[in-house]
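Attaching a single structure in C-alpha cells format; questions to follow.
Every protein chain except one is present and positioned as in the full complex.
Let's turn to chain A:
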Amino acid sequence: MRSKLPDAASSRKMAASSAVVAILASIWLCSSIAADASGSSSETTMHTNNWAVLVCTSRFWFNYRHMANTLSLYRTVKRLGIPDERIILMLADDMACNSRNKYPAQVFNNENHWLNLYGDNVEVDYRGYEVTVENFLRVLTGRHESAVPRSKRLLSDEGSHILLYMTGHGGDEFLKFQDSEELQSHDLADAVKQMKEKHRFKELLIMVDTCQAATLFNQLHSPGVLAIASSMKGENSYSHHLDSDVGVSVVDRFTFYTLAFFERLNMYDNASLSRLFNSYDPNLLMSNAYYRTDLYQRNLQEVPVTNFFGSVMETVHTDSAYRAFPQKNTPRETRIRTGNTAEDDSRRSILTDMTKAECPFTRIVSSLESKMETVGNLDSLVNYGLVMILPVLVVSVWLST
C-alpha cells in the first residue's frame, strides 16, 4: 500500500525532477551554445581596426606628470601607427599654457627635455571640463547626444581592439576625475559590459596608472578584456623623478618603464604582451604591477603589443578593382548608354521638327540666332550696324525731301 502512494508520488517527483533537469539542461545548453557562439564569434570575427582611448583624469599644475603620462602614451601609440581619427584623447590640458610653466607650450616627460610632447599635431578630443565621468562613460558606451561630432565618438565595431589607458589619482575601487568626481570600479565594469553587449570591441586592453589601480578591475566580468595596473591594493604608484627646472614631477614610474619598453620598438616588431608584462620590475616601480588575464582567452605570448598599442593592418590584395560594387552591370550600363544617346538624338530631332512646324517668327529668330552664333565677332556686327546708320539716314532724308 505504501509502495503504491510513494510510487505515484515518486513517479510525479521523478517527472517533476526530470522536467526540472531537462529545463536546466536546456538552459545550460543554450547558454553554452550562446557562450560558444559568443566565444566563437569573438574568434571568428576578424581584427580589423585599433582604437585608443587615453584619459588623464587630473588637472592643476602639480599633476603635470599625469598629463605627461597621457601625452607620452599618445605619442607612442601614434608612432606605432594608430591615426588621430582612432584616438580619443581626454586631457584637462592646462599644463602647456599654464602661467607656471617655464616652458610655455611645451610639456616634457623627462628632465633632459629631449622630447616636447606638446608638439604640432596633438589632437585633444575632450579638454578641460569636458573630461567628466559622464563623458567618459558616454565615449565607452557610444551613447552620445546627436550634436556630438564624430571626432569625439568611439566608433569601434566588433573587429576593434581598444586600448584604454587611464592615469591620475585613484584609490580603492575608484578613480578621481578632475578633483571633483570619481569613477568607481562597477561603473567601469558596467560600461565594459555594455560595450561587449553592443559588440563594440573584439579585445580590450585596460591600462591604469594610479595608486591602488588593481582594485579598479575587481568588478570586470566581460570576456576579451585584458587589464594591467600599476599597483595593487594598498600600494601607491610613485612618480619617477622631479624636474627641478619645471618644478614638478614629470612622469610616473609605471608609464616611464612602459615607454622605455616601447621606445625600443617600431611598428613592425612583434614583441609580445607577455614580454611587456614581464618587463615591469617591482623594485624599480616601487609597486607591484598587476595584470588580469582570466577574461582573456588568448595566450599572451602570441599576442603582439602592436595589436593594442599600434595599428598594423593585414591588407588583402585583390586583382579586381571596386570589388564592393558588382562587376556584371558595367557591360549592360554601356549598352544602355549607347542606346540612350541614339534615343536622345532621335528625340532631339523630333523636337526640332516640331519647332519647325510652329511659328515663322520664332523660326526667323532662331535662324538669326544660329547665324549670329556662326558670326565670329558680335562687336564687329554692332559696329557695322552703327556705321550703316549714316547711309540709311542720308537716304531717308533724301527720300523725304
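FYI, contacts are C-beta pairs under 8 Å (C-beta built on N, C-alpha and C of every residue); 3 or more make two chains touch, one makes a residue touch a chain; residues count from 1.
One rule holds for everything that comes next: contacts and distances are computed from a predicted model.
K.L.:
So which of "Metaxin-2", "Phosphatidylinositol glycan anchor biosynthesis class U protein", "Large ribosomal subunit protein bL21m" or "Trifunctional enzyme subunit beta, mitochondrial" is the UniProt name of the chain that got left out?
P.N.:
"Phosphatidylinositol glycan anchor biosynthesis class U protein"
K.L.:
In the whole complex, not just what's shown, which of A:D120, A:E145 or A:D379 touches the removed chain?
P.N.:
A:D379
K.L.:
By the contact criterion defined above, which parts of chain A meet the unshown chain? Give residue numbers in ascending order.
P.N.:
372, 378-379, 381-383, 385-386, 389, 393, 396-397, 399-401
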